[in-house]
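Have a look at the structure below before the remarks.
Removed from the display is one protein chain of the complex; every other protein chain stays in position.
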Amino acid sequence: MSALTALLRIHGLSKSYEEAGQRRPILRNVDLEIQPGEFIAVLGSSGSGKSTFLNLISGIDLADSGEIWLQGQNLVTMNEAERTLFRRNHIGFVFQFFNLLPTLTVLENVTLPAELRGTPLKQAQARATELLAQVGLAGREGSFPDRLSGGEQQRVAIARALSHDPLLVLADEPTGNLDEETGAHIMALLEQLTRQAGKNLIMATHNLENARLADRTLRMHEGKLVSEPARP
Amino acid sequence: MKRTALAPSLIKVGWRYLLTHPLQSLLMLVGIALGVGVAVSVDIANASAAQAFELSTEAVAGKATHYISAGPLGLDEQTYVALRTAGLELPMAPVLSQLVTSPQLGDAPLQLMGIDPFAEQPFRSYLANDDQDTPSSALGAFYAIPGAVLLSTDMAEQYGLSEGSMLELNINGMALPAMVAGLLQPRDTLSAQALQGLLLADISTVQEFSGRLGRLERIDLILPSANRDAIIADLESRLPQGAVLLQSESRNQSVEQMTTAFRTNITALSLLGLVVGVFLIYNTVTFSVVQRRQSFGTLRALGVSSREIFAIVLGEAMLVGIVGSLIGLGLGILMGRGSVALVSQTINDVFYTMTVREVSLPTQSLVKGALLGMLATFVAAIIPAWEAAKSPPRRTLSRSQLESVSRRTLAQASLAGALLAVASAVALARLNLQLIPSFGAMFGVVIGAALVAPFIMQVSMPLLARVLAPLIGPLGRLAPREVSASASRTSPAMAALMVAVAVTIGGSLMVSSFRASVVDWMEVILRDDVYGSVAGASISEPQEAIAPEALERLQTWPGIEEAHYLRNVMVDSPYGPLMLAANNNPDDGEEQVYFEAEGTGTEVWQAVQNGAVIISEPLANRLELGLGDNIVLYTPDGPRDFPIAAIFSDYTSSRGNITLWLDNYRAIWGDQSVTAFSAVVRAGTDVDAMVAELQRELSSEQLLHIRSNSTLRAESLSVFDRTFLISSALHIITTNVAFVGVLSAMLSLQLEKQRQMGILKAIGLTVCQIWSLTLLETGLIGALSGLLALPLGYVIAQVLLGLINRRSFGWTLRMHFETQPFAEALLVAIAAALLAGLYPAWRASRRSAANAMRFD
Partner (left out) sequence: MRRVALIVLVVLTVGAAAYFAFMPPARPQNLNASVQSTPQVIEGFARAEGVREFSFPQDFGPHPEFQTEWWYYTGNLQTADGRHFGYQLTFFRRGLLPPDQLPARSSQWAAGQLYMAHFTVTDVEAGSFYSHERFSRGAAGLAGAQGEPYAVWLEDWRAEASGPGTFTLHAEADGVKLELTLQDAKGPILQGDRGYSRKGEEPGNASYYYSQTRLVSEGSLQIGEQHYQLSGLSWKDHEFSTSVLTSEIAGWDWFSLQLDSGYELMVYQLRRADGSIAPRSSGTLVAPDGSTTQLFAQDFVLTPLSSWRSPHSGAEYPASWSLSLPAHDLQLEITPYLRDQELNHTFTYWEGAIRILGSQNGQPVAGSGYVELTGYAEPFNGDF
């Protein structure tokens, strides 16, 4: 029943890397279904394959085998150009190191994904301004990223991740580069905004506090994705 | 859902980068602008020279297909009258021209062309004019009054002359009175340019002024293409002994070919400047890509396609390329003025007297220049743009990964470069390449070497580290490592510097070898003490006759032991007009440098006195004649074979000349004129005093220019130096482009390393050490580039001397190895590199450690 309504369906996903002539499996036969609006946290230690998992879902990287179904499309069978387009249209990103474009202003950084998707500039700007207000950066639209603190930069990144109305927001250690307090703030903002927009959020983290906000917590262990019992 | 237009914000990613890195953008701009500027200015100069040549030709030859001429004494005017009254109904026009100068017309050489207006119409129609007539009152004077000349309204305006103005014309050292009888209103600008440097007069005036009464220089003809052979046969049957019917093109073709070679020559040199510019752009764009790897990774993650990334990088480079090209055009026009002057000077000195000087700016040169600039930018930016497009959509990418990629491409490029260089070198050495392929191969060697250079740097830096470390401590180890570790940035800079320095070495070595050859050669050929010719005549090939009275006085002048005469004159031949030099110096056989000869100089000269000739090397090359062949000349008795007794070296003209015994010349051509003399002075005479006395006493009616041996040498060498001014100018510009290249590369490199410098500072490097490290790094690059440029420069000089000079001038030159050009070039390379390191070092030393580290 849930298979029909699932937003994202991952089946038998495997990925390994060649390293010094040896194959090192990262993901082994991962299955996952995510319902619309669901917030998933993926826990795991460094090198457990969390990032690879996100890369596969976003189409940045290509799986060796398996299926990733989103919007009736299987990412694994797409070519590079199709995956780029898919990403442009359906995925929002929040990175550990913010990765704002230094040559663009805050507003332009946020507008960019919507523009890429083909939204008319005026409309994209309006949406971006609104999002920036929501992350508490009203009035900072014209600033360049290097004028912002880490927390502020990440807020811009959250706004950017949502500006083009993606189906799925992927966050990779969004608080990994922030102090505890700011991190908590950002996390709350991320959760609140994605839920408010009705978006799915998949977050890779090793921070249990962050994972607490998720509807479901999974743990990446030896290339397998296992459910983490819900915490009290 | 392909999109052709970039999202506005994506475009901003590109040009914001340019704006936020103004220094780099500026350097890129300067590189392309200089490259384009040099190419354009040289092209303008070339196009102008070609156009001026065409115009001069058109002005003089007009639409003639054939002409009749008859050797040095000219054609009997009755030949024309007989043909004209024979009812042949062929367009024919008599011409008698004379080079003149006039103090009222800027003292530059002008063509005084004697014509018959009634015969002219079918020939030189550039004079046609639909709107305005020449006031006919002028015409009575034109036919009747001696010295009546017509000139263009432009010329009149330029020199403030009008109808009725009096002029003084200097012809053969004599000042003759003339009058502006009328002004010619040219039909269009082209005609106006053709008329520049041209004075028209009636045949009668030119006959009287040049002392060639009863003579014509030639009769121009337009022969119909139908039935032409029969018409030629008919005409030839009507010609007197000694007159020949020749094709008009042959008169200009050989000169055309030679100047084409010369122009190809300097075009190639100017393109080397652009090659250096290409390296510069490549370097800057590569740096900008490297610096933005992370941004590109992010963009890719956000769903920007590789095509779009490619477009961003190429787009911003092209933007700079276009702006740079436009600036380059302006620069080219400015420099063009100078180079037009230099190029026409060379052409005047070496090839022919160009009376047309100012020509319009050729739009073609500008279009070509702009396209060239954009093409160069495109070529230079396409590899980095492609690399940027390949950026994987990752969030971070470590530098070491980046450099390893670069190192792999480096190895591939080096291999390709080595193959290219070797193949080109083999082609140069083994195949008898023509001029343009020779240049192609030379470019192949240069580019190949440029590609190999970074590899050599990679190999040599660790070795250097091992040598330097014990000498100057940790910095000695650190600096070479830094250089090789950032190969992606240092390679293009190094290649650019090496090419530029090599070109400089090649050029100056070529010129200095050439100059040394000329000096040695003059040592042999200039043995007499006093030399004289008509004032204003060409220094090497005077064709203006000296008054017999002056010669008589010279013969009996006290203190003169022996006087020699020379007659320089153009004669017709089946190969076109050739320069004859007939002299009566019995020892001339000893006073030649033989390229190829049968027997000793004395034996050769014996043969010459018996009727043989010796020909100069450029002529032998051009006509493909060798020892033992015969050369055919048209004499008053018809075509005649002259055995070639020797081929001699001669650097006076690349057209070449034929030397023969004066008595033989006089017997065959019946011409007693003498155009230059030289004399041996009795031992113990004060030569300078005698020269001054001769100058005063012999120049009464006719102004002569009498020089001592040393003055003549000095004058000859100054002509030589003038000839190569354009080449030197090009080398200097190329070096400048290279300097900018090094500066930009160093700057990029050092700016990028600020963080690292911060760390180094943090761990205790003093300001002094920071300076040392930076300058050591740039100095190493400079020194290595300079060292690698030495052999390459030698190869370029060898190619220029051995192949290209031979092809374009016909001169064989020996390499005179001198250390100076090498030492200079090495110094320039190191100095440029050190200079380029100053600003980055200053910045690095100023920044606080914390500040530098935070910058990310």
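Labels A and B are assigned to the chains in the order they are written; within every chain, residues are numbered from 1.
By definition in this document, a residue touches a chain if its C-beta (ideal position, glycine included) is under 8 Å from a C-beta of that chain, and two chains touch if they have at least 3 such contacts.
For clarity, every value in this text was computed on a predicted model and none was experimentally measured.
The absent chain, not drawn in this view, touches the displayed chains B throughout the complex.
Taking the complete complex into account, B:E120 is the one of B:E120, B:E316 or B:E777 that touches the chain left out.
Considering the full assembly, B:L184 is the residue among B:L75, B:V149 or B:L184 that touches the omitted chain.
For the chain missing from the display, the contacting residue among B:L19, B:A108 or B:A144 is B:A144, taking the whole complex into account.
Where chain B meets the missing chain, the touching residues are 77-78, 81, 84-87, 89, 116-118, 120-121, 125, 127-130, 132-137, 139-140, 142-146, 150, 182, 184, 202-205, 207-208, 213-214.
Here is the rule we use: only the chains that are shown with their structure count from here on.
Listed in rising order, the residues of chain B touching chain A in the complex are 1, 3, 7-10, 12-13, 16-17, 20, 294-295, 297-306, 392-396. The part of chain A that touches chain B in the complex is made up of residues 58, 60, 80-81, 84-89, 91, 93, 95-97, 99-104, 108, 111-113, 115-118, 121, 160, 172.
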